[in-house]
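Yeah, one chain of the complex is gone here, protein chain that is, but the others are all in their spots.
We call the chains A and B, going by the order they appear; numbering starts again at 1 in every chain.
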Amino acid sequence: MGLIYALNGLYFAAFLFLTSLGLSIILGVMGILNLAHGSLYAVGGFIAAFVIGLSAGSAAPLMILAAGGCAMLATAAVGFAMETTLLKPMYRRPLEYQLLMTFGILMLLEDGIKLIFGGESRYASAPFDAMGSVQIMGSTYPLYFLFVMLVAVAAGLFIWWLMVKTRLGIMLRAIEMDRDMAQAMGIPMRALTIVAFVLGASFAGLAGALVVPTTPAVLGMGMDVLIMAFIVVVIGGLGSLKGAFLGSLIVGLTRSFTVAYFAELEMPLLFLIAVIILIIKPEGLFGQK
Amino acid sequence: MKNFLFTPRAAVYAGIFIVLLLLPKMINAYHLSLVETGLSLAIMALGLNLLLRYTGVLSFGIGAYFAAGAYAVGMLNMYWPEYYTFETAILASILVSAAVSALFGFVCVRHTRIFFSILTLALSMLLFAVLEKAYHITGGSDGIRIPIPTFFGHEFEGMRRFQFLTGPYYYILLGIFSASTLIMLAIVNSPFGKALQATRDNELRAEMIGVRVRRFRWYAFVIAGTFSGLSGGVWCFVSGHITPEICNWVFSGEVVYMVLLGGFMIFEGPIVGAMLFTYLRLYAVAATEYWMLIIGATLVILVLLLPGGVTGGLYDLIERFKPKGRAKAGAEVKHA
Partner (left out) sequence: MGNKSDRRSFLKTAGAVAGGAAAASLLGAGGAAAAKKRGVPSGPIKVAAISFLSGPAAGPFGIPGDNSYKMMADIYNKQGGILGRKIKLISLDEAGGAKGQVELARKLILEDKVDVILGYISSGDCKAVLPLSDELGGLMLAYDCGTHVLMEGKKSPYKTPKYELGFRTAAHLGQDNIALALAIKKYMPNVKKIAGINQDYAWGRDSWHIFELAIKKLIPGVEVVKTLWPKIFTTDFTAHVSALQGSGAQIIHSSLWGGDAVTFMKQAKAAGLFKQAKMALSRGEPYPQEVGAAFPEGQFVCCAGAHYFLYPAWDKWPLNKWFVAEYKKRYNKYPTYPSYHAFQAITAYKVAVEKAASLVGGWPTIDEIAKAMGNLGFETPSGYLTINKDHNAREDCLVGITKMTKDYPFPILDPDRLEVFPSFQVNAPAGMRTEDWIKSWK
């Protein structure tokens, strides 16, 4: 049983990591807390559910590829439109306008989803069902969850490679460290900001696409995810990818074992970890002061 | 304060106060109940603006203290009904919200800018989780009913709640609202208020001239939290029932919306915003199931085109018609 609990924890960690990745990138590079992040996740979920519905009957990997690809493309497009029209004038404006702008976009996206997809829940579990289960040490475990863990690891590696090994990543990190200095050094701020935002948005879409085979797409599905992503970001350190990774692992694993042995504690647990870390290390595990 | 009595602002205040006093004769009970909601929320909006305008930090979790105040009243009635009167209820809401904001503020004031906003948001969601989780203590998501209290020994028996609300309670609320506004006005014009603004404009410089920045920010946080708690305390009677949603970050976001809608660069802006937003939201919900589209679009347009809010816009308009506009920190928008 212990192994299964550990796997469950890892799956939840993978999910948390995927949802907080985009939020963390946007926060780090642009200094903007994107309150519409959860709604982008919901857009990804609805698009993926729609695509899976269309491609019913095809092979599971194909369905997931199509759904994930379309969701990422769609959220990237929404992100691009958002950034270039509504957020661009906000960079020179104080924080309260930036936050309220993303809050407004959240509401527009929530009702936009309802306008386009209607209010009914959308079920798209075909890939989950088709992948079936595997036997692990005498217990049955859904293969799809192992797949999501793989994707999360791949996404993490990709972002690590991008940020550490490529010129683009080095420039992004330069902006993250000191915006004014980066500008003075002639880094193309405008283009990079767009890239960072579109990247962050498409990761939200990917997370939404990956969750839809396990749980239906419903209106307002992003609101809760937004809060979870916040908590991970707070625990890991604001804007730190390493922190988001480790934060997800801590929360995921602790949750899984708590549910098994002290079920009553589950819900405030996430917050409890966050508060403890805030008290002993206010800047988060890997945050800069 | 003595000088204040002879300024034009004092005359305008007196005029508005008289209008508010006569309001029950001018509008029907239903609109009066909406005005009551607006007046209650205005107290919280003033508190939020002490942080935003005068301290330069944006709280995205002000609902936590509002909820602390409201739940103090609700739980007083649940557990010590023999002590449940209006006076004790308001006292409880002030004390509890001051305590909660002192605790939360202690963590939050170590940060500024976006980090401050995220922390306030996360902490309010922690309280939200506790209120909803502690079902046996707080009634969970079903919430708590708030009965009519006695007021300094006077009982309102036989009065229907709505009669009480739109009758005697309106004047009680108006009194508390007016007192809160004057107290807040005194705070922002006091040396403490000036020191806060110094920390906002230049943290380092303020530290150099002897302002203990974090300590002052913490005081401001507690004052703002207590105003919100009082706001929750007077509002819960208007609503009659409280649920944990008032602690959710979405509600806190709406309060920020109110403040910007009214215009946060002008002291009275948040009050106007609270009134307007109460009407805007209700009429949008009553008009269409796509009400979020209306509220969201209004917000986006407001942020893009009217950054000074309604009062800022009016101020600009007045300035334009004056032959020589005196430069005054009115509608121009602070740049970070």
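To be clear about the criterion, a residue touches a chain if its C-beta (ideal position, glycine included) is under 8 Å from a C-beta of that chain, and two chains touch if they have at least 3 such contacts.
Just so we're clear, the structure is a prediction, and the values are computed from it rather than from any experiment.
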Full-complex touch with the removed chain, picking from A:63, A:221 or A:278, is A:221
Out of B:12, B:29 or B:186, the sole contact with the unshown chain comes from B:29
Contact with the hidden chain, among A:88, A:114, A:179 or A:242, goes to A:114
Touch with the missing chain holds, among B:26, B:137 or B:285, for B:285
Which of A:9, A:44 or A:237 touches the missing chain? It is A:9
Had the left-out chain been drawn, it would touch chain A at residues 1, 4-5, 7-9, 11-12, 15, 110-111, 114, 118-121, 123, 125, 128-129, 132-133, 139-142, 144-145, 211, 214-216, 218-221, 223-225, 255-256, 259-260, 263-264, 266-267
Touch rule applied to chain B and the missing chain gives residues 28-30, 33-34, 37, 132-133, 135, 139-143, 145, 160-162, 239-243, 245-246, 248, 251, 278, 281-282, 285-286, 289, 291-292
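The criterion applied here is as follows: only the chains that are shown with their structure count from here on.
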Note: chain B sits from chain A at a C-alpha centroid distance in Å of 33
Within the complex, chain B is touched by chain A residues 27, 31-33, 35, 86, 89-90, 92-97, 99-101, 103-108, 110-112, 114-115, 223, 227, 230-231, 233-234, 238, 267-268, 271, 274-275, 278-279, 282
Within their complex, chain B touches chain A through residues 52, 58, 60, 107, 110-111, 113-115, 117-119, 121-123, 125-126, 129-130, 133, 249-250, 253, 256-257, 260, 264, 290, 292-293, 295-297, 299-300, 302-304, 307, 333-336
